[in-house]
Every structure is written in C-alpha cells, then in structure tokens.
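Following: one structure in structure tokens, then a few remarks.
Here the complex is missing one protein chain, while the rest keep their positions.
So that you can tell them apart, the chains are marked A and B in the order they are listed, and the count of residues begins at 1 in each.
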Amino acid sequence: MTAKKKVSIEWLSGCSGCELGIVDLHEKLLAVLDEVELVRVPILMDTKDYVKADVGIITGSIRTEHDIHAAQAMRKACDAIVAFGTCPVYGGPHSSAYAHTKEELLDGAFRRNPSTKTSEAPQDVPRLLDGNRPLDSEIAVDVYIPGCPPGAAYIFDGLLSLLRGTDPRIGPRNVCFNCDRKMVKSQQPALRRSFDGSFDPEICFLSQGCICLGSVTLDRCLAPCMKAGVPCFACGGPSEAICLEPQKDVRSEVALRMAQLTKIPAEAVVREIEQQAKTHFAYAMASPVFRQKPTFLLKKWTRTAEGGR
Amino acid sequence: MKRTITIDPVTRIEGHARVEVDLDDGSRVTRTLFKVMDFRGFEVFLKGMQVESMPTITSRICGT
Partner (left out) sequence: MPAVRIIDRGCRGCELCVDFCPVKVFERTSDERAAVKRQEDCIGCLSCVYLCPSRCIEVEGVPVLRPFHRIEEHAALIERFLQEKSGTSTLTPADWEEARKDLAARLLALSATVVETIGRGSKAMGRRAGALAATHLPEMYEEAGLDRVLASMKHRFRGAFEFDYSLSGERADLHFHPCGLCQVVEEAGEKVGEAVLCQLFHEYWAGLLTAFVGSQYRCEVPVAGRECRMELKPASAS
C-alpha cells in the first residue's frame, strides 16, 4: 500500500460551514480517509502548528492580517493548495462589505452599535484589512472548489482527483443543469419577489417572474435551493461565461432569459438587479472577476439604492 | 508568581479565538479574557439587502 497523503486544513475569515461541508460526505468520508491522513484540522484536532502536508485545504477569505500570515504559512507547508469554498475563491458572503469602508464596518459594529455598550473597536486582535480579498490575491492556488459550501459530490471528486493525480470531472455546468424545474413561456407581466403569492414548484422561477440566478451560477451544489422553494442566490459564484467573457454580465444574462420566458422587458430586470445589487452580487463582490468588468458599477448602484431609501 | 496562560488559537471550536488567563502569586485566577479574532461586518453590510435573502445570508455568520 502506498503511503497515505497528508492533508492539512486552515481557516481564514469564513463561517466554518465548509468544514461541515466535508462532514457532509457521510460514508464517503471513510473512502477519503482511506487515502489521507489528517494532520491539522482546527475544528477537530488540537494541532496548532503549520505542519508539512501534501495537500493544504484553505477555507475563508483574506480579511485580517492573521489571514495573510496563515495563508503564507500554509503555502510554505503544503505542496498543493486548495481554495475550498466561495470565500477563498471569490470572497464569500462578506464580500458585500465592498459597498462600505473598513471604518464604516467598525463604526456600525462597535463604535456606534445601538445594541451593545462598546464605544471602541477591539484592540489586540488581528488588524482588519481595508478590503475583503480572495485567497489568490495573497498566495498561489492550485485547485479551486467554490460553493457555499461545495456540494459533497464535488468535494469528493475534487479531493480524490487531487490525491490520485487524475483530472477532476466537475465541469462547467450551471445550476439550472441540476434544477428539476421546467422553463415554460408565460404571460407573467411583471417581476415578483419570492414572498409575493405562491409559486408552482415544478416551474422555473424565471417563468413565474421571480429573479433566480441559477443560469449565471456555476454548479457546485447540485441545485438544492430550488427543490426547497428558494430561488438561487448565486452562493457558488459566477458561471464560466460570466468569468470568461468580459461583455457578459449577471444582469444582462438573467434579463435575456427572463425576457425569453415572460412578458417582462429585459430592461426592467437589469434595473432591478442594479437596484438590488447588494443582494444579487452578495457572494462574489470581492472578486476581480466582477471588479474588472467595465460594466460593474457596484458602488454607484448600492449608493443610489441607499440614497433612495 | 504572576503569570498569564494563553491559548491561541483555541481549537475544536468554530471560528478564531484566543483565551488569556491571568494568575496571581497564589495561582488564583484574577482575569480571564476570551478574544474573538475575526470580524466580517455583517452588522453593517446586511443593511440595504432584500429581506428574503436574510435567512440564507445570516446562516453564513456561522455555518452549520
């Protein structure tokens, strides 16, 4: 038998949901454990050092000074680095802080928070950086597995391919691929919010006038949300087309599809997504994939939205 | 002898924390500090988001 590969895990700024995503492998976890030896897992083990490992799995984004040091220490200690989850790949849900300055965040949470007694930001903790950044803004990354958290099937495939040196088969499909709903042409005249009346569980949200981001989101989750009656909110990050083609955009792509399926004009959808940019871009705002798009005017959109409230 | 015991990072919890325990000459605990080391700013950036996204995004404060 060949020696087991050593796997080390470190978390940066995140929610630890990804660690639990690994536990979601259930029995499959045993198959993974046949091939790996876990040498550092803060959520399970007491190892505090950055021990040498073949594979380093990093969850969370670069948000504090600690994250920079931890990422660099992991890069030194591990042969391959996996950016695991939407946070290290695109910045994650706290990407939305992009619409604010660091001082605004500290003010709202500590200095002027009506529900706590503090009046100053905590001292003697790792310094908060100016912005929230994906992992590859700091160190080189070998494998990307986005998802919030990534679905068990994708984790399994991604990890085993890395351990065995084979090509992963995770592919470029969008969330719609694994959604069971049917896209039908409807007479729906206007946009609806997901709490506006009832929705047919067999029919695509877009056909029913509700914005769903499944068609602009890379599938790393097997589309659980629509099965639970919730439209996709793009927690897995942008689709291949959005990443690769500078002129393709979340707004225009969703609008095109909605206009095809309903009587809602494409401009109305574009306008809605801009006005609610904070909601619709929440998970990947920190990513250069959006920032470098000449059409991405997030600061303008969020400011207009807030001014108008 | 006065001393401080520091546990950093605290492991087997979800998230980043440090614990500092100050002891006096008689090895009695005089002060214990639990420090939360990370901060993401949910208090602020959630403002202005649509209400229907709250159940899904607030579950990412601590993911289970």
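General remarks:
Just so it is clear, a contact is a pair of C-beta atoms (placed from the backbone, for glycine too) under 8 Å apart; a residue touches a chain by one contact, two chains touch by 3 or more.
These figures come from a predicted structure and were not determined experimentally.
Every visible chain touched by the undisplayed chain in the complete complex is listed here: A. Considering the whole complex, the residue from A:S119, A:Q187 or A:Q247 that touches the absent chain is A:Q247.
The chain omitted from view is touched by exactly one of A:K185, A:K227 or A:K263, namely A:K185. From the options A:V41, A:M74, A:V141 or A:A282, the residue with contact to the unseen chain in the full assembly is A:V141.
Mapped onto subunit A, the footprint of the missing chain covers residues 141-144, 167-168, 170-174, 176-179, 181-185, 204, 214-215, 239-241, 243-248, 256-257, 260-261, 288-289, 291-292, 294-300, 303.
FYI, only the chains that are shown with their structure count from here on.
One simple way to say how far apart two chains are is to compare their mean CA positions; for subunit A and subunit B this gives 23 Å. Here subunit A touches subunit B in the complex through residues 11, 13-20, 42-48, 63-64, 66, 92-94, 96-97, 99-100, 104-109, 113, 122, 124-126, 128, 132, 148-149, 193-195, 230, 233, 235, 276, 278-279, 282, 302, 305-306, 309, going by the rule given at the top.
Residue ranges on subunit B touching subunit A, taken from their complex, read 8-9, 11-16, 35-53, 56-57, 59-64.
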